[in-house]
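With one protein chain withheld, the remaining protein chains of the complex are depicted in position.
Showing chain A:
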Amino acid sequence: MSFPLLTATAVVPALGAVVTAAVPAAQRAAAKWVALGFSLLTLALAAVVLVRFDPGGARFQLTESHAWIKDFGVRYELGVDGIAVALIALTAVLIPFIILAGWHDADPLEGARPNSRWRPTQGFFALILMVEAMVVISFEATDVFLFYIFFEAMLIPMYFLIGGFGDRAGGRSEEETATQRSYAAVKFLLYNLAGGLIMLAAVVGLYAVTADQLGTGTFSLQEIVQARAGGHLDMASSTERLLFLGFFFAFAVKAPLWPLHTWLPNAMGESTAPVAVLITAVVDKVGTFAMLRFCLQLFPEASKWATPAIMILALISIIYGALLAIGQRDIKRLIAYASISHFGFIILGIFAMTTQGQGGATLYMVNHGISTAALMLVAGFLITRRGSRLIADYGGVQKVAPVLAGTFLIGGLATLSLPGLAPFISEFLVLVGTFSRYPAFGVIATVGIVLAALYVLILYQRTMTGPVKAEVRSMPDLRVRELVVVAPLIALLIFLGVYPKPLADIVNPAVDHTMSVVDKKDPKPDHPVTDAGWFSYSPKSDGASHDGPSGGAK
């Protein structure tokens, strides 16, 4: 038996959480270093996964499979495809930065009465690692039930992170902050729990269907996909649609898709900036990832049936999120609405059912994670300095803290998908992919880009330019720790913006496979492309077919 690499990648942060939580109350600083150490170790393991993964190899690699709960037909089954590998890498990369950025977020307030039993700092970092462990295992799970368990369990540490460690940005009374924070935490939990419980009904239904038709109930993704392909498992289309809706509802809450998005601005606004990054850049990705892995592959017919409605919801998300972002007065809520707009793009790409669309959506997940992390963390540094989240309280920061302003600008430009930075490529691919099948939707989605430019530039203009406000005058520039957080993220944005091939090479075979399960082929191009570069990746196995636009002249 080989070394269970995937299990290790999830167990290490979980172990780290336990160790961090066990650090004595007095050794606050040690807890931080322990947490950072474990997150780096996880990063190393994720790097090994990335290296060991062979993009041209089997569908699921590094698989592990053990009996777990026989009665429920549940197996402990792990395996990664290109999409999962990319997202695990994203998670593992972001967590150390999140920990570093939140270095002082959970320190007790000045003059607070020390309490030997209350250890918020240890708790904060332990919870972050716990979330990492659960996110990683949900990316790895190829058993629907196993996925579901961690998809749901993840809510609990997240809930404590949001409710227990709020943003201390002032301007409001302590009591008001606490009320808002616990409101945000409860809203987060109830939305996601409701989604999860609806999914539970669908999970039970899936078991009933497989038990009915295959003899023994199973949750194994591969088994179900194979059975469907082999014609052993034939779901009535009404059943399939109901099950699809049950799954999709949970993922749409998590992702979040309009009109189920309202928890996100509250949660991101009230939590500290690193936790906000954790929510939008890491945890929410599980929702869009699961649409690709579970919704499309378990219920291909229903997915096609639901596509028009979902595309419309995604479009509404894009436009609505962007419009509300423009109207925000609160920096963090602005970024939250921008994220809703971006999730609209991701979902649009997934359900465009084209190679470019889905490949772009996967890249989008990674790029959005990095760009939002950069923007949000810098915003967090800014907010901590001034003690306010309101845009109106800032002005002229670039004269006082040029490095902070510069990094903020780069994060913002990445968010509006400036060419040369990573998100541009993914957004472009999503639009191309959408356009080739649904031209009208593609056109409308493009409006989102214009609006993105608007909200990012307005935000920058109002906070960073103009006359220097009195309260901002003594603002220090980025410290070394903060630079260590921001610089690598910006480097990654530029690198992936200029040379996305390594990432694309990993992702694309998995996307092709998903497409083949859904039995969708790319539409024939109206205008033959002779040299489309990597945008027109076509599977090696049938390069000569008319599937890809790279087929040459008609």
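Things to note:
The working rule: a residue touches a chain if its C-beta (ideal position, glycine included) is under 8 Å from a C-beta of that chain, and two chains touch if they have at least 3 such contacts; residues count from 1.
Methods note: contacts and distances are computed from a predicted model.
Taking the options "Putative zinc-finger domain-containing protein", "NADH-quinone oxidoreductase subunit N", "Phosphate transporter" or "Methylenetetrahydrofolate reductase" in turn, only "NADH-quinone oxidoreductase subunit N" matches the UniProt protein name of the chain that is not displayed.
Among the residues A:198, A:323, A:390 or A:483, only A:198 touches the chain that is left out of the figure. Only one of A:26, A:44, A:58 or A:190 touches the absent chain when the whole complex is considered: A:190. Residue positions on chain A in contact with the hidden chain: 67-72, 115, 117-119, 148-150, 152-153, 155-156, 159-160, 163-164, 178, 181-182, 185-186, 189-190, 193-194, 197-198, 200-201, 204-205, 207-208, 211, 217, in rising order.
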